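Up next is chain A:
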Amino acid sequence: METPELPGLAAGFGALLRRDLQLAWRQRGQAVNPLIFFVMVTALVPLAVGPEPALLTRLAPGMVWIMALLGTLLAADALFHEDFVDGALEHLVLSPQPLWLLVLAKVTAHWLVIGLPITLLSPLLGLMLALPDAGFMPLLVGLTLGTLVFSLLGAVGGALTVALGGRSVLLSLLVLPLYVPVLIFGTSAVTQAVAGGGIGGPLALLGAIAALALAVAPFAAAAALRAGIDG
Partner candidate 1 sequence: MARKWQWFHRLGSPPGFYRASGYWLPWLAVAAALLLGVGLVWGLVYAPPDARQGNSFRIIYIHVPVSFLALAGYYVMAAAGAVHLIWRMKLADMVMTAAAPLGAALTFLALWSGAVWGKPTWGTYWVWDARITSMLVLLFLYLGMVALRLGFSNREAAGRACAVLALVGTVNIPIIYKSVDWWYSLHQPATIRLTAAPSMHPDMFKPLLVMIVGFYVFYALVLILNTRAEILARERRTGWVRDLAAGRNQR
Partner candidate 2 sequence: MSPQFHGVAEFLAMGGHGPYVWSAYGVALVVLVWLVVQPLRRRAAILKSVRQVLAREGNR
């Protein structure tokens, strides 16, 4: 009997990506929850601090970024946990494909389902919080890169806590400190644009962080999965 031919790297990546997207589509009710959370919590800000546009304008960049951070964090817990519960994760870890590539596929799917919609919704929240026109472009670009980093680091945290029974609070404790640089550069890109300054610096730094996370996080998450799966 000849050994069955293994699918190539790209095919393995594509298959897992398609599967995760299909799963997300079938459970689209769950997938939109972080988005609803994102919008609802932002609507609480004016209720808490008052509706003066000047105040909201000052708060807008930070608030939108923090809500985006929390929205992706809520979803990071589900990244590996469901596959762990139904046993699919064990197969991924044992599969001949390199685990970091499979992690990357799952992160890509997660970002397409959570990070990208949050980014696309953010201008709406910017409008609600009286963000000046100059802030929208850096908000969009920054969140595109930033939510990618959130998903990548969230994957590391999700992998570490995968067997611990959906402990999303523990996951938050682990990854929130790691989110600090993204939050700083992301919000200051918007703030500087609103103040009429250049935005190249912080966005370039954000891009560098995203590149570094893309290079390191899949390997870290793969190592974390191998350890974390044993609970």
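Everything below uses one rule, namely that a residue touches a chain if its C-beta (ideal position, glycine included) is under 8 Å from a C-beta of that chain, and two chains touch if they have at least 3 such contacts; residues count from 1.
If you want to know what made the cut, all candidates are chains of the complex that A comes from, given by their letters.
What you see is a predicted model, and the numbers here were worked out from it, not measured in a lab.
J.: Have a look at 1 or 2 and point out the one touching chain A within this complex.
T.: Selected candidate, touching chain A: 1.
J.: For chain A, which residues count as touching candidate 1 in their complex?
T.: Where chain A meets candidate 1, its residues are 153, 156, 160-161, 163-164, 167, 170, 173-174, 176-178, 180-181, 184-185, 188, 205, 209, 212, 216-217, 220, 223-224, 226-231.
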